[in-house]
Every structure is written in structure tokens, then in C-alpha cells.
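All protein chains of the complex are present and in place, except for one that has been dropped.
In this document, chain identifiers A and B correspond to the written order of the chains, with residue numbering beginning at 1 in each.
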Amino acid sequence: MIIRMRVQKIGKLIYSSSLIILAISHLNLSLNAQRNSCIECHKELEDKLLAPVETFKMDIHQQFGISCSDCHGGNPSEEDIDLAKDKTFKGTPKRSRIPEFCASCHSDSSYMRRFNPNLRVDQLDIYWTSKHGQLLKKGDTRVALCTDCHAAHGIQAATHPKSWTFPWNIPETCSRCHSDKDYMEDYKISTTQWDEYKESVHARALFEKKDLSAPVCNDCHGNHGASPPEVTSIAFVCRQCHPSAGELFSQSPHKKAFDEMELSECGACHGNHKILPPSDEMLGTGEKAVCIQCHESDSKPYQVASQIKDKLDAFIEKINHANYLLEQADRQGVEISGPKFKLVEANTALILARNLTHSFSLTEIEEKIEEGEKVVVEVIRAGEAALREAEFRKTGLIIATCFIFLLSIAIFLKIKQITKKAPNESR
Amino acid sequence: MKKLLQNIYSYLDSRFMLSGLMEFAKKKKVPEHKHSFWYYFGGICLFLFILQVLTGILLLLYYTPSVDAAHESIKYIMSQVKFGWLIRSVHSWSANILIGAIFIHMFSAFFLKAYRPPRELTWITGFFLLLIFLAFGFSGYLLPWNELSFFATQVGTDIAGTIPLIGKHIKTFILGGPEVSGATISRFFWLHIGILPLLTVIILGIHVLLVQVLGMSKPIGIPESEVKEVPFFPNFILKDSLGWMIILALIGVLCVFFPWETGQKADPFAATPLGIKPEWYFTFMFTTLKIVPSHIFSVEGEVLAIFAFIIGGILLMLVPFLDRNAAKERRSPVFSLIGWIVVLYILVMTALTYLLP
Partner (left out) sequence: MNRRKFIDFFLGGSLVGTIIAFLYPTIRYILPTKQTEPVVKKITAAKVGELAPNTSKIFKFGTSPGILIFTPDGELKAFSGICTHLTCTVIYESDTGTILCPCHNGRFDLNGNVISGPPPTPLEPYNVEISGEDIIVSKKS
């Protein structure tokens, strides 16, 4: 019986201690599963070594469960620094190796498929075709690489408004280098692009009207394959958003001429970064006209330019006249909302006619203007009718007031007559 | 011609017993003295009211009281209907002139103490007519369903809603729902062309009847030597109509040179534009509510002000019973002074509305 009790006691001891051991090792394991010694150490450090801990909190990789060791290697479950920085530890990659560093995952389609099947995996290949990539291959590490545009630790999806690659942040991202005169000194390219772009109609659409469809640097230059477009393909690039102007230009005699002279197709007249809303003064043969940059005053094109401008000016004159009439009528209280809206049709015809200047064809422009003129003539007629109505109202008022006036006089005379007849009638 | 008229008269006389009426009318006299100019304003109010009824009936031909068509029907009247611009502008201008005339008529009766016995009921019915016509103005203003009218109605009913306990129910009843909507147009239209005209006919009928039976009140203390009596028919009526002609001509000029605007169609989802105000005849109350401090002795300032207006209105209605001196045909300078203070207050508050930013 004592033996049995002893065996029972020992059994209990073994049982409870194994429970305890199991619990401790379980705890240890779970602690290890959550432990990230990288973060634990680095958050005690300062400046450059502390920064990743802060920025990584918002990183998109972190949201997918990817952490320090997945890129930098090492063993984050080990508290001891030498054990943590084991064989697999890669540390900070060399600057010239960063593209391949990122591409080790981002070019692996079976790996990327686990996280986002839609994401492209050819960024590295495209990067090597870009100006940046080409220069990097030749050993220039001052060019832009992945981390310069996407940041190193606080990377966000390009669809996130705080991302460095979200449309309205892109110009600043690119201009960090490209507007820095000292930094760009050796590359012999302009550093005024961001300043010029800021004044453009595209910048106004993007920053003021928040129109995300407005183009930024990468829309014309490409993002990973960034390069300036070739002179002969500029019209194709602009055409992505401006299809009809681009098509008209490409079919016009100007395309061949510009390409031969190595002139920037759209840019020769509209500029490349500082693209302003075009004005009618760019047409014709005046001071600010772009046509006279090439065409001599005795040439046929010069005459055509002048005729186009004259036709447009006459049409605009008519529209202004119609507007003036409607405004006059409106001021006199006549309802003109119907004709006013009709004028919008004429304005549409004007926009289309101005667009047709890219074809440089006088006949096409004349046709469109004629369409518009039919509408304007109608509006002018309505405006004149409205003004006649205003006159009619005034005339009617004068007639009615005359009658009232006569009636008032008649009443007054009658009153006088009656009071004279029976003066001072008392109670 | 004269014979024809005589024949018609005798035909009607034998059927309507007109001769009694004609005798009364011939005998009716109106006192003429240095303050009798103010007598004309009652007739002016009546004339403008009839003008409103006529133009209103014409507008009814083309107006549609629904959210989808109210504004469009006004635009249609202003642009497509022949003389629609005239009928509509007359209606809008006359409404404003009418309310101005009502205020002048009321205050002139007040200062001339015309409310004293036996004319207490004339005064009380007149008070109710004031309320009825303010309601006409408020309900009619919404009907074109443009931005200004939508938000002015919203602001106005919000103020009604601040009355403690019953405010919310009053506001829901007025609006036909929790906010300004199609139900509100229907309800305001119902008020504007149904209920209010019916009430007006009854109460105005009593008011005019009393004036006819009791005659015009003479101001206290005017010596008999300074009073002349003239027959109502035809002398006073002719002078009345002269005044009406002048007003008609004035309205004509206003309509041709300052036609009433159609405005932008109301958008219930748009934000309230800054500086929205009710029509000018409500602005003195509106500005009072804006200026009043937010709390007075732990009571909300606005609520206190609304109560002050309600009590002020009740006192105004009961003035024939409060002014003991006037009842005894004695001068009553205290009440005149109170009256002037009220007039000054209304003028200053109205002016402030337009002068303050």
C-alpha cells in the first residue's frame, strides 16, 4: 500500500512537471512565434537605424505578414544579436543591387501570385530599358532606383493617396532629383520641368480640380521604363488622352515635316511640360502665332494660316454678338434661358473647329464653322426677338400708363366738379 | 343711355330691394380733417387684395404645385405665356406692396386710436387679417420652388421648431413632414389658394361691414370746426380710386423695369447659402433672433424672443381693452409712445438685416 502510494505520488510529480515543462516550452514557442528581435533591438537605436521601425508600421508588406527578415534575412526569433544575424542575414543591400534585391520577390510570379495575382512582375526588365536602368548598369548609382521612388520601409500601394507614387505625389517624387540643379549638373538635362509643369493646364486639373485622369510625369515618360518620348512618337503619346487632335495631326502634312526636322510634334507649338490652355492667338500670323515660327510670309501655308484665323475670328465675333444681345435682353428682364442654352451648341462647334486646326485643312474648318454659324444665327434672331419684346413691354407700359393718367385726370376733374357743386356739406 | 341705366336699376331694385341700400350709401359720410389722408390706406389694402386675387387666379391656370414642375411652370409663365411675365411680376410686387400697406394701415389706425370703442372688433379682425396676410406671404414665397424660397422656408420653419414642447409638432404640421419637401409645396398651396382666401373672405367681410356700419373714426380731440364731412359716394370713392390709379401705375413701372426673377431651381441637397434671409416683412423678427444673446437667465435666448413676440402680438390685439384713456376719449400719450418705440424698433431691425454682414 505504501508502495502504491509512492508510485501514485511519483506519477503525480511526473505528470505535473511534464505539464509545467510543456507549458513553459509552449509559452516559449508562442513567444518565439511573435518575437521580432529586429524590431525589439532597432527601436532602442536612433536616427537611421530607428527610422525603419517607425515607417514600417504603415508599410504594405507588413499588412501581408512580410517582415524584416523576409527581405533582409536573419533570424528574428533569436534575441542574441550574433545568433539573429545568422548565415541568411543580408543586411542593407548595396545601392547598385537594390533593383535585384526587390526583384527577388517582385519578379517571381509564382511568389507574387500568393499576394496579388494582378500585380505585374516585369518591373525589373522594364527598368533596365529606362534611362535610369541603363545608367545604373554602367555603374552610376546616383540614378533613381526602387527605393528612391517607392521609399524603403513605408511603401504604400500606388492607389493610396499618401503613396509617393500616387498621381498627385508623383511630380514631387520625380523632382526630388530632377529639380535639383547641383545633383543633376553632370547629366546636362534641364531641371525646370517641375516648375514648368506646375503652371500647366494638366497641373491645374490635377491639383485644383482633383481630376486624377490628368497626366503626370509617368503618363508620358513611363514609370519603370522612364525615358523621354522620341520626337517622332510625341503625337502618339499625347493622343492617349487627346485622340482627335493627335489623329488629325498624324494625318496632316506636318507630321512628316516635323519628324524630318526632328521637331517635337505636339511640343513645338504647345510646349512639353508647361502646356498652357491654347489661345486663338497661337493661330494665324500675328505676333504670338506659332505658324510664323516656320512659315515665310509669302508662302501658301502662311496664307492658309491667315485665312483660318480670319474665319475663326469672324465666327467668334458672331458668338460674342449673340451673347451680347442675350445679356441685354436678360438685363431688361426677358427670359432667355432657352436661346442661352442653344448658344452652348455654337460653343461646341467652336471647340471642334479649333480642334480641327490640327488638320491644318481650311475646308474642314470652314465646314464646321458653317454648322456652328447656323446655330448662332438662330440665337441672334432669338436675342433680337427678346430685345423687341423688351421694347414692346416698355411701349405697352407707356400706353397703359397714359390711359391711367388720363383716367386719373378725369377722376380729379370730376372730384373738383363735385366738390364745387356742393361745397362744405356739413353733418 | 340714361333711360337704359334707369330701367336696369328699377329691374334690379324690385328684385334685390336695392333702394334701401342706395339710401344708406347716399347718406354715408366720411370726415375730412388734417389726418384723413390715412383713411385711404384701408381702401388701398382692399384694392391690392383684389388685384392679388385676380392675378392669382390667372397664375393658377399655368402653375403646377409639384417639386418636378413648380419651378419649370414659373419659367414657362415668364418666358412662354403671353404677358405671363406681367401677371407674375404684378402678383409678386403687389404682394410686397400690400403687406407694406397693411402695416401702414395698422399703425395709422393705432396712432389715430381708431381701435377705441365701438371699433374694438374692427381692430381685432384687422389684427387677424395681418396674421392671415403674413401667412399668405410666407406660403406664396415657397411656391416658385427656387433656392431663395426653399432656404428661407427652411430657416423660417426651423425658428418655429424652436418653441419648447410644441415647436417640433408645429414645424412638422406646417411642413407636412420632417423637412421642406413636395409635401410642403402641396400644403402651402392648399393654404395659399384655399384656406387663407376662405378665412380672408369671412374676416375681411366682417371688417368691411363694421367699417361701413360704424363709419370712420375721428381722431381724439379734433375740434368740430376743423372737421368737414364729405359723402362717401361719389367724393371719397373717387379720391380713393385716384390713389388706386397711382399705385397701379407704380406697379406697372416696377414690373416692366424690375420684373420678378425666376431664380435657380431649389436643390434640397445643396448647402444653405450664406446670408439667407426671409422676406423683408419678417426680417425684423429674424434679426432680433440673431442678435439676442444665446442664454438669458438660463433660458434660451431665441425661445425668450419668440415668446416676447407672441406676447407682444397678443397685447397688440388687446389694445382696445388696455387703452383706458382712449376708451374715455382722452388723449393717450403712453400708448402713442409705445407705438412709436415699436415702429422705430421694426425699422431699425429691418435696416440692420441688410446693413449687417
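Here, contacts are C-beta pairs under 8 Å (C-beta built on N, C-alpha and C of every residue); 3 or more make two chains touch, one makes a residue touch a chain.
Please read these numbers as outputs of a predicted model, since none were measured by experiment.
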{"item": "Residue in contact with the excluded chain [from A:119, A:276 or A:399]", "value": "A:399"}
{"item": "Identified contact with the non-displayed chain, of A:11, A:161, A:228 or A:338", "value": "A:338"}
{"item": "Of B:8, B:61, B:131 or B:356, the one touching the omitted chain in the full complex", "value": "B:61"}
{"item": "Listed residues A:211, A:230, A:281 or A:317, member touching the removed chain", "value": "A:211"}
{"item": "In chain A, positions touching the absent partner", "value": "211, 213, 240-244, 337-338, 341-342, 345, 348, 351, 396, 399-400, 403-404, 406-407, 409-411, 413-414, 417"}
{"item": "Interface with the undisplayed chain - residues on chain B", "value": "58, 61-62, 64, 68-69, 72-73, 75-77, 80-84, 86-87"}
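Simple rule for what comes next: only the chains that are shown with their structure count from here on.
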{"item": "Whole-Å gap separating chain A and chain B, where each centre is the average of the chain's CA atoms", "value": "57"}
{"item": "Touch list for chain A against partner chain B, complex", "value": "333-338, 393-394, 396-397, 400-401, 404-405, 407-408, 411-412, 414-415, 418-419, 424-427"}
{"item": "Parts of chain B lying in touch with chain A, wherever the complex brings them together", "value": "29, 75, 78-79, 85-86, 228-231, 234-235, 238-239, 241-242, 245-246, 248-249, 252-253, 255-259, 262"}
